[in-house]
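With one protein chain removed, the remaining protein chains of the complex are shown where they sit.
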Amino acid sequence: MALPREGIYGLLAEFETPTELVIAAKAAHDAGWRRLDCYSPYPLEEAAEVIGFHRNRVPLVTLIGGLMGLCAMFSLETWISTLAYPLNIAGRPTYSWPAFIVPAYEWTILFAGLSAAFGMLALNGLPSLYHPLFNAPSFRNGATVDKFFLCLEATDPKFDASEAKAFLEGFHPNSVVEVEY
Amino acid sequence: MTPKTEAGTGAMETGKEQGLTLAEVRRNLQGVKGKKYWRSIDELAGTPEFEAAVLREFPDAAQEWVDPVSRRGFLKLMGASMAMAGLAGCTKQPDEPIYPYVKAPEDLILGKPMYFATAYPFASGSVPLLVKSDAFRPIKVDGNPDHPYNRGTSDPYTQGTLLDLYDPDRAQETTYRGDNREWTEFMMTWREKLIAAKANGGADIAILSTTVASPTLARQWKEAQALYPKAKFVQYDPVNRDTVRTVLGTKDVQYSLTGADVILSLDADFLSGSSFPGFHRLTREYSERRKLASGPEGATMNRLYTVESSTTTTGLKAEHRLALRPSEIPAFTAALAAALGVSAPVPSYGWTDAQTQYLKAVAADLKANAGKCVVIAGEQQDPSVLSLALRINEALGNYGKTVSFTDAINPMPTVQLAELKGLVNDLWSGKVDWLLMLNTNPVYDAPADLNFVDAMRRAKTTVHLGKHADETGSITDWQIPASHYLESWSDARSYDGVASVVQPLIDPLYKSHSAHEIVQAMLDESTKTPYDAVRETWQPLLAKSTDGKTADFEMNWRKALHAGWIDGSALPTAATATVAAINAPAPNSKDAIEVQFRPDPTIYDGRFANVGWLQELPKPVSSLSWDNAALMNEALMVRSGLAEQDIVEITVNGRAVKAPVLVLPGLPDNTITAYLGYGREAAGRVGSGTGYNAALIRTSETMAVAAGASLKKTDGIWGFAVTKSHYQDHRSKFFGGEGTGNNSLEADEALTRGIIREATLGEYKANPGFANEGETHPKVEREITLFPNWDYSTGNAWGMSIDLNSCTGCNACIVSCYAENNIAVVGKQEVRIGRNMQWLRIDAYFEGDLSAPKAHFQPMACQHCENAPCEQVCPVGATVHTPEGLNTMVYNRCVGTRYCSNNCPYKVRRFNFLLFSDYETESLKLMRNPDVTVRSRGVMEKCSYCVQRIQEAKITADKENRPIRDGEIVTACEQACPASAITFGNLNDKGSRVRKLHDNERSYAVLADQNTRPRTLYLAAVTNPNPALEPVVEEHAPTAG
Amino acid sequence: MATKEFITNDPRLDPVTGELRVIAPGQSFRSVTAKIADIVLTPHTSLGWLLLLAVSGSAATMLLVAVTWLFLKGVGIWAITQPVAWGFAIVNFVWWIGIGHAGTLISAILLLFKQGWRNSINRFAEAMTIFAVVCAGLFPLIHVGRPWLAYWLFPYPNTMNVWPQFRSPLLWDVFAVSTYATISVVFWYVGLVPDFGTMRDRAKSKFAQYIYGMLSLGWRGNVKHWMRYETASLLLAGLATPLVLSVHTVISFDFAVAILPGWHTTIFPPYFVAGAVYSGFAMVLSLAIPLRKVFHLEGLVTDRHIDNMGKVMLATGGIVAYGYGMEVFMAWYSASHWEFFMMWNRMFGPMGWSYWVLISCNIAIPLTTLWVRKWRTNLTFMFVMSLIVNTGMWFERFVIVVTSLYRDFLPSSWGTYRATKWDYMTYAGTFGLFLTLFLLFVRFVPMIPMHEIKMMLPSAKVKTAVEAGD
Partner (left out) sequence: MAQIFDRSSNALARMSLVLTGILVIALGVTLNELQRSPWVTRQGQRADQPVPFSHKHHVQGLGLQCQYCHTSVEKSSYAGIPPTKTCMNCHAQIWTNAALLEPVRHSWATGESIRWIKVHDLPDFVYFNHSVHVNKGIGCASCHGRVDLMPLMYEQNTLQMEWCLNCHRNPGKNLRPTSEIYNMAWKAPTEDHPVWCSVTDAKTGVPTAESVSCVTKDPTDSGPAMASLDMPATPGAKDAAPGAMVMPASLSYTKFTSQKALGDFLIDQYHIRPPRQLASCETCHR
């Protein structure tokens, strides 16, 4: 096992059901814990809510991306057809905006889509192939399958190993383990 | 040219051959031995058995198997593709060498073409030419604009002779029994023979030649005859003018249509057959009377009646056409003659009412226009027709007005068939020891009953002088390559009797020689060159000036060369001539099937069989390319239990030939038209194995028509290459069209859609604007537009006008376009699936009952639409509009999506589906027009209005700071057209001819309702029917029996 | 009450709604995970899979051969000619793209409509989309005369100073299809990330752990991540919906923008899209039914899915039928000779047969039978039906492309069209390519989204009592 760098990362409690997790998380948050995180095998909105995570910035990123795509393509088309090499195509005006709509439209979607996906990953700080939590065998076995975890992190000013352990055990988790760095 | 070539390197090449010296040309050509390409008859692509097998087993594979293109090497294609990729501009080109001259020729400016006057010697009269030469390589053959006879126009054959010159299959070495020999060796043996023969006056020497067109050759022979009184000189062509000889002896008849208000053609195809004497002038004069330049008021037109046994454009252009079986025509003529007061016996015959009515009307019309009419007789008819026709003309007082006579333009006028028979008898009787055959191919085309091959074998030594080691040349002892007329000196007379000097434009590509040299060898100055011989012939004439005093020969000679004809060489003309009175034979019984033999409209008697352009050229009326067929009307086909593409065995007086069946609308019943010139076995890579050889059933008795044929269906299918949608879709009625149910859907559609617009003279006068009125005649409406119209009002605005009234569908324009624009020949199998590359095509629509149709011919090329549908859909902008209104196709930008072709309503775009252009054959590279890119595989192409000529003119004009003059730019098609139906010019120039024509109320745009705004407009046709003759409506719907 | 009894005798039905169940009862988080993940993680590869791979692989090789020959010889080896300059290549292109559409529709539109039943089929529907687009995208590329210059269709700075021509629908295709491909892949992958996490954690072999670990980007199920993830998925779905509608619209422009009778018609966009979905769902069925049998997924891909897809086909088929009807009606009502002749020729012309094949396969057979739920839930019937509809939809494109071209404006240039062996080889080859990719997919990627299935299990709900709890 890798030597601890800065002591422990946090305390990890494993629960059997989402309900238990949400109860514990809510209590922890009410008790003033701020540096804490919940882990579940599928989206668990309630958990996020109770630890005070309400809205994210993915939509904004997407919007910006989309607008960029729109402007980029439409101005490119206009520049090409009217300035770069204006040609008489079938007697149509050089600035044939109706025809330009389609590619611009497609690029709007392209850019928006890419920003949504990559924005989400970036905001989630992914990829992070290594994470202290993976040191906890229980986490490795259950987090993405059928178990629910609450982690009180050591960086929280309130953090004290023994207190925290006691606090968590108050919710009858399957287990509480220290997670090293 | 055909794409079938040996594998080689596939480097990109644009025909830019600047600075290539003749030495190099020869070097390039070395090792290309004609024989190498020969194939045994079995593996010929076209033989029925092979075709049948292919089609029966794997139809879709047919093209894979037979398509010449697909036989090419694998790597080469890669090479070519990569080369093209190289031209994409993103990879580097290989090093290109420059070979400058060592000593530059004085008069040569590389990049500037030179023009030389010469003439194409042809049996029915030579065609005066002005040939374009680039770096001393002839690259375009056109009529001589200054010559009074053809005024710069030409015809398919003449245009084709260019490719004939560069034909890679030409014989290249003198051979003796297959081994290469030197020409000098031959001359030695020949001289020896002559010396030996001196004693007996050359009794055992016989020369068989094609019709002699050269006065010089005639003179040479005359002198030789003096030395060898007993030697024989025989002329024979399978298509000859024996009728004229029989009727007029040593005279020729000349017609003038300028003053003819009424024209009656008796089986005379003078509008499409370039083989008809005087074709160029007759067509011009005919069309001049149909231009209606003066507008509707007091408009006058000539009127054409055609009585014919085949279906030709002359017949279909006629106001009133009567289809008679070949043997009925003499009798009809006799009846007509009688009606016009010519005393000649009339064979009794049961004419139908319609025929009698027709006869009456024609007779009346001719009488009414006595002296202002002309009766023209066909030369492939019974002599009586010509005899009677001339007598009718005399009776009508046309002599000296529309009909006149000259001495025969061929210097040695003879009845060829008789002479040939004589020669064959001599051969059988062993009289002939040496037989020399000059530019002729009797083994292939002599009448079958003479059995010429065996007769020929009786001669001890046989010599063949020919451009190809053809059927004859491949079995004679000596085969000597003959020089092309662009390679050697000679002379000839055109239809109007004026002589031209045939001057060469290039040194012989191979070790070839001309007939002059062989005959000259019989004389004392045995090695006198043709050049000197020709000069000698004209010495007397040119050495004295017009007023008879002596003049500087050299100066006059140069003048003659420069002008293209020899002043004062015209033959004396006479108003009358003694006409042999020949009586018309009685027609055959109506149920006797008659087979008539005609020169092929594209390859004549087979001498152009290896000219790819002409092979691929769709024949007028039938649109059939690459083959001939047993052409018959549908009734006969159905009665005989046949279907199109079936192979039928035609048996007539004991001889049989297998021929594929094709329906030709308008043929008389029980009549089969067989074109000569096909079924060649040793024509070369292109001509061999196309069609069937009609000469096999053509005997000396039945040169024109053989009666009493019987038809037997044999198994096998022959895939025809008919270049346009086949007109046999009878369901026009089903769709709600006109007629009896025997109409062509295509034609009915063409009329409904206003593609063809026509009126009679009366209707036109009553309503001059008919062409743009009515539901089916939509007109361009410029104000109807979603976006502002593009402004073309400044600078040049190119446009074209095509006069449907003048166009006779003779195809000259198409071949001219081939030569000018380096168009590829794709081969029969590709044509069959519709991939022919002609930029210009002539659409033929058959109106009314297909058994007695009326036809409309419409030259169709890129219309250069101002709102071009093709441009809008090209994703890479490879086809765009220029400020001057051209719809340009930028080949090197084209990626080949073919979307433009789909969106072109006129379907005038052509796509290189495979590598059609020939990049290997050296001789063909010399022929290409250096100003036009040779298109490679995967590229779209189309008519460019000859943009290279436009650019040339623009540069010249710009350098001289002047606007381009009207008529300064002449497109290739316009240049060739004998009827001057095509006019090109600047629409912004108020005074230009094209502008005037566009303003003419008869001008209309095809598919105007599509609002494509074509720059090419058509002048609606106006016909001048005889009110007395209501259109003959007969029910010919086929009935099985 | 009738339904009650019905429920008792029929376990497939949901006791509450009386609807067919989306997921059969008795599934737990772990069982679901095991069921799906183990198909992939099992070390032993079934013989059938290998055999299928061999077959499809060889078909794909045939495609390779055909395309190689094509590049060597030129598009002339196909039947295309004048006037029919577009043939199989474009027909197949449109057809394959159409196939793809159902995938996006299921994953995107049904997601927006919160259609739970989509969850078990959307993953392989999307996979199908991507592979179909791969096959489709191949054709525009190889059908051009000079494929080595195909990159000229993209706007990039070059020494020629020339650019693509943006008025051409073909260029619109370039952007539509490339965007469609990209977005589909991204959407698909984003959906896979959490499942890759699961795979990583369940994988035994170090190698598998490593690969799936990489692909999962270190996903650890943080609820905050999940929130952003959900938003992104919704946004992607929201974007994919207009995209999928636009793609076939743009493709229909290839024809609608041209002036050719039979192409130049405003009804194309809607009925192309409908047709696309129609054939797409047919294809999903052709894949889902065998898959569910082979991998015993009856619990996850239930009759409810088959039934619903049948309904969608019925609806879209109806729209398509309307489209055909309108074409005929307009041909008569417009009183335009062009339209009238085109329609007449399409029905009774030399190639009329193809029109009647299309009518029977797309309208006559399916739209009369799909009304019956009994048949809609009959696997064999639905499987056959899906094949019929796919055939019909292929012929629809054939009719549009070929029978409009071969007899257009000038009667003189009317022609005909006869496909060559190379046409058939290329078409058949794309099936090989498609199947090969699909087989690899089912072997190495969880074909059903586990986290979405889990969300639907009863145990996934957070008990409401909690809210009150202290």
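Note that the chains are named A, B and C in the order they appear, and that numbering of residues resets to 1 at the start of each chain.
Convention: a contact is a pair of C-beta atoms (placed from the backbone, for glycine too) under 8 Å apart; a residue touches a chain by one contact, two chains touch by 3 or more.
Because the structure is predicted, anything quoted here is derived from the model rather than measured.
A.B. asks: What shown chains come into contact with the chain that's not displayed?
C.D. replies: Result: the unshown chain touches A, B, C.
A.B. asks: Which residue among B:204, B:681 or B:931 touches the omitted chain?
C.D. replies: B:931
A.B. asks: Tell me which residue among B:555, B:955 or B:1028 touches the hidden chain in the full complex.
C.D. replies: B:955
A.B. asks: Just to verify: which one of B:519, B:880 or B:895 makes contact with the chain not shown?
C.D. replies: Looking across B:519, B:880 or B:895, the contact with the absent chain belongs to B:880.
A.B. asks: Take the complete complex as the reference. Which residues in chain A touch the chain that isn't displayed?
C.D. replies: Touching the missing chain: residues 1-2, 85-86, 127-130, 134-135, 137, 140.
A.B. asks: Could you please point out the chain B residues that touch the chain left off the display?
C.D. replies: 12-14, 16, 18-19, 21, 23, 87, 89-93, 95-104, 109-112, 795, 880, 882-884, 886, 888, 890-893, 931-933, 944, 947-948, 950-951, 955, 958-963
A.B. asks: Need a quick check: the contact residues on chain C for the chain that isn't drawn.
C.D. replies: 157-162, 200, 206, 209-210, 213, 217-218
Heads up, the rule we're going with is that only the chains that are shown with their structure count from here on.
A.B. asks: When the contacting C-beta pairs are counted for A-C and for A-B, which pair yields the higher total?
C.D. replies: If we tally the C-beta pairs in contact for A-C and A-B, the bigger total goes to A-C.
A.B. asks: How many angstrom lie between the centres of chain B and chain C, each centre taken as the mean Cα position?
C.D. replies: 57
A.B. asks: Report, in whole Å, the distance between the mean C-alpha point of chain A and the mean C-alpha point of chain C.
C.D. replies: Using C-alpha averages as centres, the distance is 30 Å.
A.B. asks: Could you say which residues in chain B touch two or more other chains, in rising order?
C.D. replies: Residues 869, 872, 877.
A.B. asks: Give the residues of chain A touching no fewer than two other chains, as numbers and ranges.
C.D. replies: Residues 87, 89-90, 92, 96 of chain A touch two or more partner chains.
A.B. asks: Hey, which residues of chain A end up touching chain C in the complex?
C.D. replies: 17-19, 22-23, 37-48, 51, 53, 56, 58-59, 62, 73, 76-77, 80-81, 84-85, 87, 89-90, 92, 96, 99-100, 102-103, 105-107, 109-110, 112-114, 116-117, 119-121, 123-124, 126-131, 133-134, 139-141, 143-146, 149
A.B. asks: Would you pull the chain B residues touching chain A in the complex into a rising list?
C.D. replies: The touching residues are 787-790, 865-872, 877, 880-883, 1013.
A.B. asks: Along chain C, where are the residues that touch chain B in the complex?
C.D. replies: These residues of chain C touch chain B: 71-77, 79-83, 85-86, 143-146, 148-150, 152-153, 158-160, 162-165, 167-171, 174, 254, 257-260, 337, 341, 344, 348, 405, 407-416, 418-421.
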